[in-house]
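Selected chains from the complex are presented in situ; the others are not included.
Chain nomenclature is as follows: A and B, assigned in order of appearance, with residue numbering initiated at 1 for each chain independently.
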């Protein structure tokens, strides 16, 4: 059922080609990754306790102009391949060029950077293609400033839709809270995204054990290699995300209100749990592989015993009948009255002796 | 003897389905897990040095009303699938909504949370079904407040019965102590529960070694996979419980009296011991698997030697008798007076040569 993605696709997973950034200044914005959409899209949601607006814009200048500092504003940009757009937005939010470089370079570790007036959190979000059975990651950047949250996504995604809907319908305490709480809610949505992805993969791994003790099938081997690689990929994404949550939790920036602190603890717990579960599944795939190997060895042993028993019984018998197939002129047994029956009797006795021998050896 | 639980059941063990909480506010109480009983049950035990009452109630409002702040009260609620009940009780005890969410979500790490006026400890209790040979976990929550201990259980359990009986019969220093000592005694009962579960599993693993060097049997493989998975499960439960005990031990909350401190040290020792024993058993199953594999390889080698010796001796002999079974008109040996006996002599010499050869190779 699982078809291994072509290596050209997987190749991009563990390290992306970076030859085109060589020698460039740090802070030079060069998009690294696969361009996933044509035109960046800008969306500004602004809200206060009793009002909510949600509008799309076609250029970053427009969206910046539309910011109302008296309300909480959330700007979402889909598409990061245009350095001008990223630079324009980031400069507005006071993000340094070095950090801007991290935003457009999708081949970096998730990280958190404290700028002078803003906090930049870069994470990866996972998506699982049920048809191609392949986990992919997209980079998502959060810039938290005073009353402002900016999110950059590589392509249009639906991870944040539930939260946008809750904002619109004024459910929960989102509207009455400041931008840092919105940030927490969005990161929490990504932690959920991790757990769901682990869950889907984990379900496949746990189901795998049904194949484990069945007959030797190459399908199992292909699957288990796939699972091991995917889990390594997950671990490489989630481990630094855990570090990010720990840094956020211990950060003393005044962009994060004290009231948001318990939520960050909560987030940290969630990611610890995610990481532990990933480790458990990784160990589980290794165990399954060992068990499978043991099982094959066991079966090979059984097969060889069958062969050996057959061969050991019949090879001597075939030899005996061969002896009496010879055409010598003088073979006295040929002329015995019961020579033929004596041969049968001898062969039966020999067979029984062999059977007893194998039974003693506990092969039967 | 061991029958692997169906994967649908085990699937729920390492990560539960959480798709139905997506986007909900933190603090929204959504029960995650399998509903294990119909109707929550409320029990209030209150005691002082020389009095003891034990009553059941049908609603949480009744039980809250019945609390007598001048005595130590222990409320036990069986069944956490009704969010209203949990919220009602927790609000009375001053537990924040975020922590309430943890209480009804059975797919979380064991943890300890210090609230303003209370201390919330969430742990898992293990139960071992001797028939189905499967370890299951239930979540148990302890809320410690001034003169009050609240426990939430997923279903009716008997873990706390011995302590309830000691309270009723006024054995030991339970009645003369405050609620924190009761908390310690209940957690200690859970540590005992862990050790007993480890003990049962450990006994099965240690017995397993009798099968280890016996003949190759698929039963062993099935069992060892089962043990490895169960031990992983135990480790995932006990490791955070150990962290909980360490946090409790180092906590400076004034809900825990100084006199209870040595007991918490004691508890921490117990859980360290449990964790070390789990690790020892995990390593032991891996060692058993390796030994078993080595043993199979050894046996396959033996089987193959038997086959090779048989084949190597009889195949040439069969060839020779075949030669003298040919029907050529002119085969001089056919007409030798002792041709037949010469053939036998040749074959005997050849066999002895082969036997000597194999003996030299140390295969015999």
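Note that a residue touches a chain if its C-beta (ideal position, glycine included) is under 8 Å from a C-beta of that chain, and two chains touch if they have at least 3 such contacts.
Just so it is clear, the model here is predicted, and its values are computed rather than measured.
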### Query
If you can see 2 copies, how many does the complete assembly in this structure contain?
5
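Here, only the chains that are shown with their structure count from here on.
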### Centroid distance [mean C-alpha coordinates] between chain B and chain A, Å
26
### Task
Could you please specify the touching residues of chain A with respect to chain B in the complex?
161-163, 165-166, 171-174, 185, 188-189, 192, 195-196, 198-199, 202-203, 206-207, 209-210, 212-213, 262-263, 266, 269, 272-273, 276-277, 280-281, 283-284, 287-288, 290-291, 293-295, 297-298, 300-302, 304-305, 307-308, 311-312, 315-316, 318-319, 322-323, 325-331, 362-363
### Sites on chain B touched by chain A in the complex
4, 7, 10-11, 14-19, 21-26, 28, 96, 98, 108-109, 111, 215-216, 218, 221-222, 224-225, 228-229, 232, 236, 289, 292-293, 296-297, 299-300, 303-304, 306-307, 310-311, 314-315, 317-318, 321-322, 324-327, 331, 333-340, 343
